[in-house]
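Only one protein chain is missing from this complex, and each of the others stays in its spot.
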Amino acid sequence: MSSGEKYVAAAYLVVLVGVLAYVLIIATKLARLEREVGELAELAKRRKAESRG
Amino acid sequence: MSYTRDVGALARKDLLLELRARDTLPAMLIFVIATLVVFHFALPAGSSDLASNGLLWVAILFTALLGLGRSFVPEREGGVLDGLVLAPCDRSAIWLAKSLAVLTFLGLVELVALPAFAIFFSAVDGTTVAAVVLADLGICTVGTFLAAMASAGRARELLLPLLFLPLAIPIVVGGVGASVVANGGRYLVFLALYDAVFAIICWASFEYVVTE
Partner (left out) sequence: MSSPNSRLPALAALALGLVAAATALVFFFAPLDADQGLSQKIFYFHVPIALTAYACFGWGAWKALLHLWKREPGADLESYVAIHQGVIFGALTLLTGSIWARASWGVWWTWSSNQLVLFLVLFLFYCAYFMLRFSVDPGPQRANFSAVYALFGVALIPVSFLAIRLASDFIHPTVFTSAGPQMSAKMFFTFCVCLAAMLSLAATLNAVELSGKRLDARLRELREALA
């Protein structure tokens, strides 16, 4: 691989890694949101059971 | 007319406060002289005068930061800003008056610093003095504005330099250009342009900084 090829590959890699790192951050946020929704659903269910019983 | 009277009254308040307490101006004076002494040791022997000219601008900028960092301390400690916002005056008058007060301090410091620089390092020409005056205007208008924002934050002492230095880079470019290039007229024009652009933005948007 010539040095020109190496640099072009490196530049593309930087962009790809940047976008993937962004996806990773969004994914961790999404996981947190999912957990919170789960907690809220549990809470809502318990409320419903309490109001019935 | 009442606008200028408001500005005058507010600026006089800051100057009187400084006359009584004397906590900003002496600190700035000692700081700028100490900085110049540090620069003597930072410049290796044989460095050109041009390098010391550049350092003059660093000294001015950091001295101004020192003063700006203190500029809203009395307001914050006394809760004065809330009262001023309620007062029946244009909010931008608060910014303009504070800028004038800081400009006075900075000007007084430079009355000492520029001769000191001329004695320690190299002579100061007319273009440099003009550039210093124009740069002071820009530093004080933008710096006061940012100091008002920074004083409301949690990490206020840390925040102001971070906010201010990227905005001050054009001032340094204009100032250093005017003092090292033989025909520095266009750098003065650039500094005046900077002052005008940012003074208008600050004047128009200061209202949003002190109100919700």
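We call the chains A and B, going by the order they appear; numbering starts again at 1 in every chain.
The working rule: a contact is a pair of C-beta atoms (placed from the backbone, for glycine too) under 8 Å apart; a residue touches a chain by one contact, two chains touch by 3 or more.
Predicted model only: the values in this text are computed from it and were never measured.
Asker: Of the residues listed, B:Ala45, B:Ala123 or B:Ala155, which one is in contact with the missing chain?
Answerer: Here the residue in touch with the unshown chain is B:Ala155.
Asker: Across the whole complex, list the residues on chain A that are touched by the chain not included here.
Answerer: 2-5, 7-8, 10-12, 14-15, 18-19, 22, 26, 29-30, 33, 36-37, 40, 43-44, 47
Asker: Just the residue numbers, please: which parts of chain B touch the chain that's not shown?
Answerer: 149-150, 152-156, 158-159, 162-163, 165-167, 169-170, 173-174, 176-177, 180-181, 186-187, 190, 193-194, 197-198, 201, 205, 208-209, 211-212
Convention: only the chains that are shown with their structure count from here on.
Asker: Just how far, in Å, is the C-alpha centre of chain B from the one of chain A?
Answerer: Distance between chain centres: 45 Å.
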